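Only one protein chain is missing from this complex, and each of the others stays in its spot.
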Amino acid sequence: MKKASFPAIVSTAIVCFIFWLLITGQVASLLRGEPSVQVLIAGAIVSAAAALFSARFFIHESPFYLCNPVRFLKLIAYCFGAFVVELTKANVDVARRALSPSLPVKPGIVKVPVGLKSEYAQAMLADSITLTPGTITVDTVEEDGKDYYYIHWIDVASEDPEEAGEAIKGTLEKWVRRIWE
Amino acid sequence: MIIAIYVLIGISIFFAFAGVVGMLRMPDAFCRMQSSTNISTFGVLGVIIGGILYSAVFLHNAEMAVKLAVMGIFYIVTSPIAGHAIAKGAYHHGVKMTRKSVCDKYGEDMEK
Partner (left out) sequence: MNVFLYAAICFVVLALMLMIRLIKGPSVADRAVAADSIDILSDMALILYALHTGRGIYLDIALITAVLGFVGSTLVAKYLEGKL
């Protein structure tokens, strides 16, 4: 396991602290201008300790990559625009399959090539694929410098890697590449 | 406004129902996981968004709205991780796929 760099620890601590503020309900009192100092100090100490131990699992590349307004806006546009459309289509499709009397499923595990290099981009694409009903990323491998995902697909339309990849992650991969590259 | 909230919760109940029926009817463990994703995406998001609207507009309770938003983000971030981990663990544990399966590239590549 690699050791975490100092910026990685700082960025993890900042994220932990933001979640502490949200969960303890300090946001409203901060907006009113009367924060509880004890809660803030306890949160800072706890999030710094948590970041010290866990940053090496999360951050291996540039920690402040998303601190760029253009990239952040692209991320927001992906989360609330393109991804929601894909999610709706897949949800309706799987619900229709589950409720139809003849249960039209054709499951199988296909192997799909991925053209993304950054670790964050690959994790985000794998999570997006798993989050859309109908496809689950089972494993990822690297062969000859190229990355492949094994994806369990409920309706195998094609066993060819390229065609299956286009059907499963066509739009998603374009958007993820736009964010991270 | 209240009608929109009811509609969101109705959508949520419908997709949760579809997910539960799918989990009871699907032929093998992996297909059941696909149906459980149905519960953990749209089954959750309708209630969460409706709850945020209701607590912000009718209850005037910002704290509840923020907590609901945190819960929504938490579900969206963690449910794929758990699904992926269980799928991989089940495959390595030896859970068999149904005989209706078309192909299994993962098993073929593991035997090599």
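Labels A and B are assigned to the chains in the order they are written; within every chain, residues are numbered from 1.
Keep this in mind: a residue touches a chain if its C-beta (ideal position, glycine included) is under 8 Å from a C-beta of that chain, and two chains touch if they have at least 3 such contacts.
Computed from a prediction, not measured in an experiment: that's the story for all the values here.
Student: In the full assembly, spell out which visible chains the left-out chain is touching.
Tutor: The undisplayed chain, in the complete complex, is in contact with B.
Student: By the contact criterion defined above, which parts of chain B meet the unshown chain? Give residue numbers in ascending order.
Tutor: That gives, for chain B, the contact residues 2, 6, 9, 12-13, 16-17, 19-20, 23-24, 29, 32-33, 36, 39-40, 43-44, 47-48, 51, 54-55, 59, 61, 63-64, 67-68, 70-71, 74-75, 78-79, 81-82, 85-86, 88-90, 92-93, 95.
Definition applied: only the chains that are shown with their structure count from here on.
Student: Rounded to the nearest whole Å, what is the centre-to-centre distance of chain A and chain B, using the mean of the C-alpha atoms as each centre?
Tutor: 15
Student: Chain B touches which residues of chain A in the complex?
Tutor: 19, 22-23, 25, 27-28, 87-88, 91, 94-95, 97-99, 103, 105-111, 126-128, 130-139, 141, 150, 152, 154, 156, 159
Student: Which residues of chain B touch chain A in their complex?
Tutor: Listed in rising order, the residues are 14-15, 18-19, 21-22, 25-28, 30-31, 33-35, 37-38, 41-42, 62-63, 66-67, 69-70, 76-77, 79-81, 83-84, 87-88, 91, 97-98, 100-107, 109.
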